[in-house]
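Note that one protein chain of the assembly has been removed; the remaining protein chains are unaltered in position.
Per-chain residue numbering starts at 1, and chain names A, B, C and D are given in the order in which the chains are listed.
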Amino acid sequence: MLIQSILIIAFGGAFLTYILGKASSALRDFLAVLISVSLTVLIFLAYGKTGEIAFASFMNLPLVLRINHLSWFFAIAIQTVTTLSVIFSLSYMKGKERVDFYYLMMLLCNSAMLGIVLSGDFVSFYIFWEIMSWSAFLLISYNRGGALYAGMKYIVMSIIGSMCMLIGIMSLYSTYGTLNIREIHDLISTASGEYLLFISILFLAAFGVKSALWPIHVWLPPAHSEAPSPFSAVLSSILIKMGIYGFVLILYVISGAALYLGLGGGSFRYILTLLAAITIIIPTFNALMQDDAKRLLAWSSIAQIGYIILGISIGTSLGLIGGLFHFFNHVAFKALLFLAVGAIEYRTGTRDLNSLGGLIKKMPVTFIAVLAGTFGLIGIPLTNGFVSKWLIYKTLILNNHPFLAFAALVGTWGTILYSYKLIHNIFLGQLPENLEHTKPAPASMKLPFIILSVVIVLFGILPGIPLKLINLITASLGFDLLNINIWGIASESGPLNIINIFAAFAVALIVVWFFFLISGKKVVISQDNSYAAGIDVPKGKYHYTVDFYNPMFRMIKPYFRDYMDEFYSQLVKALASLSDRVRRLYCGDLGVYVIYIVLFLSILVISKIGLNLW
Amino acid sequence: MDFLNNYIFYIGAFGLIFIGLYILLTRKNLIKLIIGLSIVDTGVNLLIICMGYLKNGTAPIFSRKGLNPETMVDPTPQALVLTSIVIGVAVLAMALSLAIRLYQHYGTLDMRKIKEQKW
Amino acid sequence: MVNPILLIIAPLSAAFIIPLMGYGLKRIVKFIPPLVMGFNLVVSLSLAPKVIKNPIIVFLGGFPPPFGINLYVGPLGILFSCVISLVGFIVSIYALNYIKQGAEQKYHALYLLLLTGATGIVLTGDIFNLFVFYEILCISSYALVGYTGEKAGIESASKYLIQGSLGSSLILIAIALLYGKFGTLNMADMASRIDSVHTMELFFPLVLFITGMGVESAIFPLNAWLPDAHSSAPSTISAILSGIAIKIGIYALCRVIFTIFGATDILQFLMLLGLVTLLVGEFSAFSQDNIKRMLAYSSTGQIGLIVFAMGVGTQYGISGGLFQFTTHALSKSLLFLTTGYMIYRAGSMKISALEGMGKKMPLTSVAFTIGAFSLIGLPPFIGFPSKFMIVYSVLARQSGLYIVFLALVLAGTVIEGAYFFKVIQAIYFKGERKDDRAKEAPLSALIPVIILVLLIIGIGIYPKVLTSILDSSAAELLDRIGYIKEALK
Amino acid sequence: MRKIFSLIILIILALGVYICISEIPFGKPGTAVGNYYIEKGIEETGAVNIVTSIVLNYRGFDTLGEVTILFLASLGLGAILATVQNKTRGVITPPSLILTTACRFLFPFILMFGAYIFLHGHLTPGGGFQGGAIIASGFLLRYLGCPQKRIRQSSFVAIESLGGIAFIIIGLLGFTAGGFFLFNFLPKGVANTLLSAGIIPLIYIAIGLKVGAEMAGIIDTLIEES
Partner (left out) sequence: MIIIITSLVITMLAGAIAACALRDLLSAAIASCLVSLAAAILFYFLQAPDVAMAEASIGAALVTAILVIAIRRTERQE
């Protein structure tokens, strides 16, 4: 009964806020926050429950809602991010117009994602999937101008994806007569190899588009940078994770671990991991070249998705745990980074990395938030990113995939480079004149920063809390249990113990602090006391953050143009010219139209007399 | 000789239909196309009547006593053709009124020049 | 129990009375069509439950079928007549003060006669009677397309007339050949005499029927008249033409193919034809800048989808096609009605002129978005269950070739989604409307739009209300012997 | 090029037609439906002219559709040509003396002849449509002969609608009396006499007047703006 109440509150709340929004904006804001928080509490209460309820029927097919550890794990991530971004957008959306339309779409998208995760059969899965797609479309094209093109790109690719999924669902329905995930799981073990391959490829296309796998990632960078910041936080941290949920659903829940490994002679799994590796490398180095903060973060999201899919598609329990845990961590630090960039944009009005700088003094809390976020992103020990990347590296090495491990490593180097670029350009260096009077982020924005930073550090130090739950999930998917203690994994195949890392760090910290104290004398060096090869030092801002990695760009620029994007725009141009030629078929001349009719008749007659087709 | 007896009416009917179609396919002027349409219609009416004809039968009207029903021609096609002729006239009148209005708008009836509605 | 003959006689006599009322009661002329169509709707809805169990046969003039004309009112006929009277009722309310210029009285009479022709085709059981009502439908749509008297309307009407009357002459030749061969005009009697279509003297009439009725039902090479006619007619008329008139052509086509000839091996060709119509329709709609022309091309595309679904040939496929017919009738007439007032306010049919309508005409734009979403097939709306059935029926055939066809069909739908979203973005997210002339549509335009929106969402959420009548009508279409036994008993 | 192309297409169609026609023998139909009409035509409908009995009784619904189509044509014509702005009358060559006197003399006779034809529809060949056409040609002669005397358009419209309504009313009377629409409820009378074939003469009178008025109306609309 709990699942139905969650969905009813979610959808009802969305429409209620829209209606109340017409009345008064304060009431609408309060209601939005109230609904999100109450949903979070409700989902917390549903911890550990498993069950199935048929709540409606559609074309004599029962629509089923079910909850188990996997769906609870995703639901809690969705709900926390949406609650935080709703709280964040209270002040962010203060002055803008059409705000109640924004809240309606935000809450609708959130409830659709909850619906996806909680749905027990493929029809309701598809219905919620479509609602999520077009509500996201309306939000992406919310602030006009460039957003329209981004929205169009997004919606066309996601419709193609959902069409593939529709074919997949329907062929499952036509062969097995039911669409309930549990029943399909039992029936599919008898399926022939290539039928399973056909289904997996279809679903791979659908979920690949949504989770921006390498060849079909083209819609993500413009969509994230054009969407309003609170929504681009939700978009990049959770919406593309629905693709991950779909992957887990198809690869493990439907086909089961054993079948998946043997799929297409193991080649399917290998192709998936290869794609994941490419998704790690190319977007990371694209992120380096971006000047817009949100676009940089968008490219980095694609790269981190590569890590998650890599973890999931390896096929061992350690890898799956690493992948799922990295999913949870990515949600945390990517939401944090996007919200922080949103706060900066809210205060300074711009997010162009070349014109920002020295905000460390003006917005200290945002700086700490971005610092925690980037540490998680890179995977510095004592942050949750470290634990999950450690697990992924461990599985790669154990299952002797040297090239994939090397690709992951190169990806991490790139991550370090662009994270540093992010921090350096925004917070360090000289404060430009026009940013003198920037106030720190408002209180309602600080709250999400603090919560997320605490989550990153806490799960970094005590990884046992989330790992215990993920262990239950992998067990339910058919993998063997690893013994997890509060500090890490104690299994013989890959011991991980945070306590001694924590101790080592603590000792190093004390030693460094001690030397810092001894040195005592602090020499204050003025900003412009730096040797500038003879020419006089310009008074204005001269710390060189513009084109941070210029020499490197010149080297890799020709190889890292986004080939996929150009390929797709060529495709669209070809389609447009084809459609222009096809519509020339109706040339307006009546004589030609009459010839069409009589020609059609004579072709039919010839096909009977001459070729005797019928 | 019997070839003529059997096929002369079919030749007449389908000849008219094909000439009408030829006019429709090749001519440019709208009025000429309408004339083509009326010729196709006459041809089709002739074809329907041929379907009901009985060899040296008599007209299906009992005007005198002693008419033997067996040798009477089949009356149904004649009922159909009555309707079809009047339909032909109705369509023709509608077409000509449109042609007149078209001439007032465009000043010409050459369908190769009247091509604004395209693509 | 009301005699189904009234479904045809009521609008016919109303049409005859309207010119008489020109003398004294000029004002109430425009209220007659909604009244009559409301009556038709009530009658056909009341007949629906009885007809699903066993069809009603009505003898005209008191003579049994092969000798007199009979009306065969089966589930298929009632389904079509319900949709015709529903859409006719809604559009006639919309036309209350949308049609002001020109000989208004003649417009309403022609409108009623168009719907009489449509209802007549759907209910009759006699091939020549079907041809007569088909002619009524065509002539009234020629007149209504050229009704406004503008340059575009007259040109499209004259082109439509020439192609349409060529098509109907072909049908008449086919009827003549069939009469020559079998000596009877009743569909059931003829069907009982036909067993296989492979001999030439039966294949030729079948081909003539397909071409003749293909012109009216807008199949690919024969639908050159549709974009001109639907874009230059007044909006209410293009709503009726797109919503009903071309579907009646498809009904006649399916009646001929399934019931009279039982030609199941031509269905493969029909499926291919539907696919080509869909792709050509969607491609040419993609690069349009005139909104009504774009909607007309998208009608061609949707017709291709319906014909494709009919071509599948299984009971589930045909009920999917019929469901898609209902979807398209409701959503396309909603789209045409909403654009009617948008164009009237914006002054031009260009999509760029419709920018920023979202703010000035909020309700109409929301209705347009819902109509577009339901045509694409997004879940909560009526388009989704019909696409669901069509995809399932194609996949149930378990053959590789059909899956390739299905992929192309869905690619067509994606293109349709692309250009509809382009328009939605233009309406909502582009440009600012400065002029104040663009205010919300009047009440008499909003009521029909709201009714249509409620229907689209209602049936979309609970499609079971339609599935029983759909399955029985698909069954009626498929089993020829049942139809023959029922009509000739 | 278009000529040759269309010739090729027509030849293909001719080939198809030839194969199809060779199966249908000319001149010996012997159809069940046709023989039934001939045998039972008189005692079921009372009309001597079997074609008229088919047109009005057996397939009366077709004729109702037929009448609607003519009504539709005149409506459509009115709708399309009504919006013409330039109402100026073109110059018509004044009719010669012979024409005017012939027209004044012949007009009543033509009307009477037309009336004769649709009154005897069930006895002699001809009926409502042929009588109406002859009346219309009478009016045509009137326009050519004496153009200045014009008949008001609304009288045509009135006759048209009344004719149509009369047909439907007779049909509905048949429906109420005999249970079937267009049922021949009046007594059949003695064959081959004027008042013999039940509702057939009544309907043919209505159709005759209606078709005459409609055709004249069509010609009048077309001529009016010339």
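Just so we're on the same page, a residue touches a chain if its C-beta (ideal position, glycine included) is under 8 Å from a C-beta of that chain, and two chains touch if they have at least 3 such contacts.
Being a predicted model, the structure only gives us computed values, none of them experimental.
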item	value
Touch partners, limited to displayed chains, of the chain removed from view	B, D
Contact set of subunit D toward the excluded chain (per top definition)	49, 51-52, 117, 125-127, 129-130, 133-134, 136-137, 140, 215, 218-219, 222-223, 225-226
Residue ranges of subunit B at the interface with the undisplayed chain	1, 4-5, 8-9, 11-12, 15-16, 19-20, 22-23, 27-29, 31-32, 34-36, 38-39, 42, 45-46, 49-50, 52-54, 57-61, 73, 77-78, 81-82, 85-86, 88-89, 92-93, 96, 99-100, 103, 108-109
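By our rule, only the chains that are shown with their structure count from here on.
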item	value
Distance between the centres, which are taken as Cα means, of subunit D and subunit C, whole angstrom	31
Distance from subunit C to subunit A - Cα centre to Cα centre, in angstrom	44
Overlap residues in subunit A, where contacts from two or more other chains coincide	583, 586, 588, 590-591, 594-595, 598-599, 601, 605, 608-609
Per-residue multi-chain contacts in subunit B, two or more chains	21, 24-26, 33, 50-52, 74, 76, 80, 83, 87, 90-91, 94, 98, 101, 111, 114, 116-117, 119
Complex interface listing, subunit D residues touching subunit C	16-17, 19-21, 23-24, 29-34, 36-37, 44, 57-62, 64-66, 68-69, 71-73, 75-76, 78-80, 82-84, 154, 157-158, 160-162, 164-165, 168, 171-172, 174-175, 178-184
Partner subunit A, residues of subunit C touching it in the complex	159, 162-163, 166-167, 170, 197-198, 200, 203-204, 207-208, 210-211, 214-215, 221-222, 224-225, 227-228, 265-266, 280, 283-284, 286-288, 297, 373, 376, 378-380, 384-385, 387-389, 391-392, 395-396, 398, 403, 406-407, 410-411, 413-415, 417-418, 421-422, 425, 428-430, 463-464, 467
List of subunit C residues in touch with subunit D within their complex	3, 5, 9, 12-13, 15-17, 19-20, 22-23, 58-63, 66-69, 102-103, 106-107, 109-110, 113, 116, 120, 124, 128-129, 132-133, 135-136, 139-140, 142-143, 146-149, 154, 157, 177, 180-185, 199-201, 204-205, 207
